[in-house]
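Here's a structure for you.
Removed from the display is one protein chain of the complex; every other protein chain stays in position.
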Amino acid sequence: MLQRIAVLGCGRIGVMHAANVAAHSGARLAGVYDVNLDAASACGARYGVPVFQSSDAVFAADDVDAVLIATSTSTHSDLIEAAVRAGKPILCEKPIDLDLKRVELCKRRIGASDVPIMLGFVRRFDPGHRAAREAMLAGEIGDLHQVIITSRDPGMASSAYIEVSGGIFRDMTIHDFDLARYLLGEEVVAVSASGSRLVDPPLMERCNDYDTIAAVLSTASGKQAIITNSRQAAYGYDQRVELLGNKGMLISENRRNNHVTKHVRDATNVSAPLLNFFIERYSEAFNVEISAFVNSIEAKKPVEVGFEDGRLALVLAEAAVKSVTEHRVVAVKEIG
Amino acid sequence: MLQRIAVLGCGRIGVMHAANVAAHSGARLAGVYDVNLDAASACGARYGVPVFQSSDAVFAADDVDAVLIATSTSTHSDLIEAAVRAGKPILCEKPIDLDLKRVELCKRRIGASDVPIMLGFVRRFDPGHRAAREAMLAGEIGDLHQVIITSRDPGMASSAYIEVSGGIFRDMTIHDFDLARYLLGEEVVAVSASGSRLVDPPLMERCNDYDTIAAVLSTASGKQAIITNSRQAAYGYDQRVELLGNKGMLISENRRNNHVTKHVRDATNVSAPLLNFFIERYSEAFNVEISAFVNSIEAKKPVEVGFEDGRLALVLAEAAVKSVTEHRVVAVKEIG
Amino acid sequence: MLQRIAVLGCGRIGVMHAANVAAHSGARLAGVYDVNLDAASACGARYGVPVFQSSDAVFAADDVDAVLIATSTSTHSDLIEAAVRAGKPILCEKPIDLDLKRVELCKRRIGASDVPIMLGFVRRFDPGHRAAREAMLAGEIGDLHQVIITSRDPGMASSAYIEVSGGIFRDMTIHDFDLARYLLGEEVVAVSASGSRLVDPPLMERCNDYDTIAAVLSTASGKQAIITNSRQAAYGYDQRVELLGNKGMLISENRRNNHVTKHVRDATNVSAPLLNFFIERYSEAFNVEISAFVNSIEAKKPVEVGFEDGRLALVLAEAAVKSVTEHRVVAVKEIG
Partner (left out) sequence: MLQRIAVLGCGRIGVMHAANVAAHSGARLAGVYDVNLDAASACGARYGVPVFQSSDAVFAADDVDAVLIATSTSTHSDLIEAAVRAGKPILCEKPIDLDLKRVELCKRRIGASDVPIMLGFVRRFDPGHRAAREAMLAGEIGDLHQVIITSRDPGMASSAYIEVSGGIFRDMTIHDFDLARYLLGEEVVAVSASGSRLVDPPLMERCNDYDTIAAVLSTASGKQAIITNSRQAAYGYDQRVELLGNKGMLISENRRNNHVTKHVRDATNVSAPLLNFFIERYSEAFNVEISAFVNSIEAKKPVEVGFEDGRLALVLAEAAVKSVTEHRVVAVKEIG
């Protein structure tokens, strides 16, 4: 039986998810919803599926088995709570909320419910990052010592976006915090972060934000994760992961559109640009994510990345903000 | 309007094509056919499409706009002729026939028909090879001097297959002959080929075939294409193209499943295996091929690779066989 | 005129320097000295040069134009002071001393002397790191934002060495602190460091040292340098530098003995091991260093890396130690 999944939110990411669900061999697109009905109608028409008039209508629909929440961040918690009440398994884009208090309220409200809630930390599903982790778990580099994550956007987002983003740690680094937790295999106990304003200093000043950061995470056993972010990599969306163990190293490199190299006077090995942004770079991963969601529902297995993972990534973001502000290492238990 | 395409032949390649057509945004799988009705039924059931009881039924069907011929080679010419009579555009797997005489008979029979016939020389549609050609056409390496094609199968085919394959030049190198013509942009006038029996000498002796070959093609202006083939590359299906011009070089490298590198004692940069065989390696290309076919039908533009390309690739294969046998350069006009 | 250089210290590094000086086209090996006279004799015999009986004899010799100090660290300051008194230009291995107070005493003693003192921070002279810096200075990546230095030893040093090393920051990271200053082109104002005991926890406990560290340096304008060190990279001595600017990125990759790749079942692109340790990895750089020393003497130009660079690298090491101990960002001005 195909899982009938409705997509809430028909913005850039929602439309991508709708396309992936529609094309997925184990799922069917059960319909779409957006507060902007025009956006919803366009998306629904494209895939020949119903357009719901409200999120309540989605949750009430008998022919919707599960929901994918890709609406704006501020609505995530409400929608998660509603979906849980309706008993519909949830795949929700990150973050749960920008405010840790709201996340914790959501946590209390959903309580002991066994409705599956999966968080869309898509990088966990990247075939490269995943293959590196599997090789590590298989012992190919011995005991893990350091995780090094390089994550750079191709260019500064619009100021409108930055203003409501919650800041780089909650908006951008949060992916890397989750990926670090996934790869470390142990909980992070301490966070040290540094932030600079180099790409667009006036905007960063105005928003009290940073565009260039480094964060060092430590686990109780001393494993480290070193994360660097920049809002601007002129050469493309740069996404690399390096794992150092006592017997070797694994690197998950960037992907490209093709593997053509050009060799001319003064420049050899010239390769194709990096895939420009997350929809292209993680296109495989977004599909694997849908598969993982469908599989966990069907096999009644726990989701691979759940509500608590969403909460903990936000806790690390809070710790990073505190570390930058107070110029010191912040213990994760100080946050929550 | 989606092009309604029926797939004839439900073997390994036909099933792949059926899946691609079914998932294609511009096409619909109109049904399937195979002399082996069980194979056809399984494939039809998988995609929920009709199973035709005969090829004639396919050609007679009003709701079939075009046909994709992926049956055994010996049936290609008959089916092309029938499809032309029925006015259905054709995408036919290579080769048209192993016997050049049969190809020429087919050519006479289809005569001046304007039914589109596209040949499935899939390598022309590989994003890497294609990007290299486009960079060359854009002048990035100046005037083309040499094309170097490395093409190696991951392992020897079954003896049953080899026995009916028509020999390495008609079966395997034919792809490279077409790719060389595509990249050279000029007709080949002379062929020199060398063949060896190194992978499986007894089988090659028995079939009067070769498993390791080199071929050098020349155009009237002196451009050269150098092709090397082996039936066995233990490290995987190796598919590379190199273009040398007077201002530079372009290389279309192999693809891999991921871009993880491993670094351990005595071995660094260890990369993932090559994609094992043509269905995986050219998965992107097979989809681009369907798109090109659909686009040429819809836009009523000539197909990118047509019947005459199929015939000329076979002519080069004949010339190569003659060159190996007679230990000399063979002029293409000696063949046809 | 060839510069006549005497080498003090005939241990592993001294012998390497003696060989480089002897083979250098602009220098002549004027003699060698070591407290261990057997070591000095062996080295002198190898190059057919005089063996001095004391360091004072070296400084008194008329046919010695300059000295290269490669003795044990604790003697560096005394020898620098003596060489300055003798008016002999100095190339001294890093560090000046493990104790910042001794370095500052040395600084006061040499006072306003104009005898050239060059510090052997060899990584500044690596052709790769240098080419990356030059490309950056030429504007190829725009304004510099981040420097990322990966520096890992191939394996844990002997416990005897570790015990007297002064700790990882003063012994190993000090190279990276200098390289960071060189690449940043601005003084570092703040240091944040994290240390773990993962490679050899008991030894690290006993020595109150760390074998796995991360350090984040910041300049007044917000440029960052992120350094990671490990005492054990099982795959070889790993030395990489990455520069991120607002228009692009430069990476100085590792060197290898050859550029052969192996492709076999399940492992492709297998490359040669990394050069095992600093003498091999920085063999080119050690020669460029001698050239730079000779050139600055002959052209009476300032040395490229001087006493104050040596002192400042140690200041950063002190700041890193304090940061690890106090779990906070340390301002460089707190140290000296």
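Note that the chains are named A, B and C in the order they appear, and that numbering of residues resets to 1 at the start of each chain.
The rule is short, and it goes like this: a contact is a pair of C-beta atoms (placed from the backbone, for glycine too) under 8 Å apart; a residue touches a chain by one contact, two chains touch by 3 or more.
The model shown is predicted, which means the values in this text are computed figures rather than measured ones.
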Going by the contact rule already stated, which one of B:Arg4, B:Arg152 or B:Lys262 would touch the omitted chain in the full complex? B:Arg152
Which of C:Ala86, C:Ala135 or C:Ala157 touches the chain that is not shown? C:Ala135
Across B:Ala157, B:Ala214 or B:Val288, the one contacting the chain not displayed is B:Ala214
The one of A:Ala23, A:Leu105 or A:Val270 in touch with the missing chain is A:Val270
May I ask which residue of C:Ser55, C:Thr71, C:Ser194 or C:Asn254 touches the chain that does not appear here? C:Asn254
Considering the whole complex rather than only what is displayed, give the residues of chain C touching the chain that is not shown. 23, 127-128, 131-132, 135, 140-141, 247-255, 257-265, 272
Touching the missing chain, which residues of chain A? 234-236, 256, 261, 263-274
Interface residues of chain B toward the undisplayed chain are 141-143, 145-146, 148, 150, 152, 190, 192, 194, 196-199, 212, 214, 216, 218, 221-224, 226, 228, 230, 232-235, 238, 244-249, 327-329
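Here, only the chains that are shown with their structure count from here on.
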Can you figure out the chain closest to the middle, judged by Cα centres? A
At the place where copies chain A and chain C touch, is the share of residue numbers found on both sides over half (same) or under half (different)? same
What chain pair shows the greatest number of contacts? A-C
Please list all residues of chain C that touch 2 or more other chains. 234-235
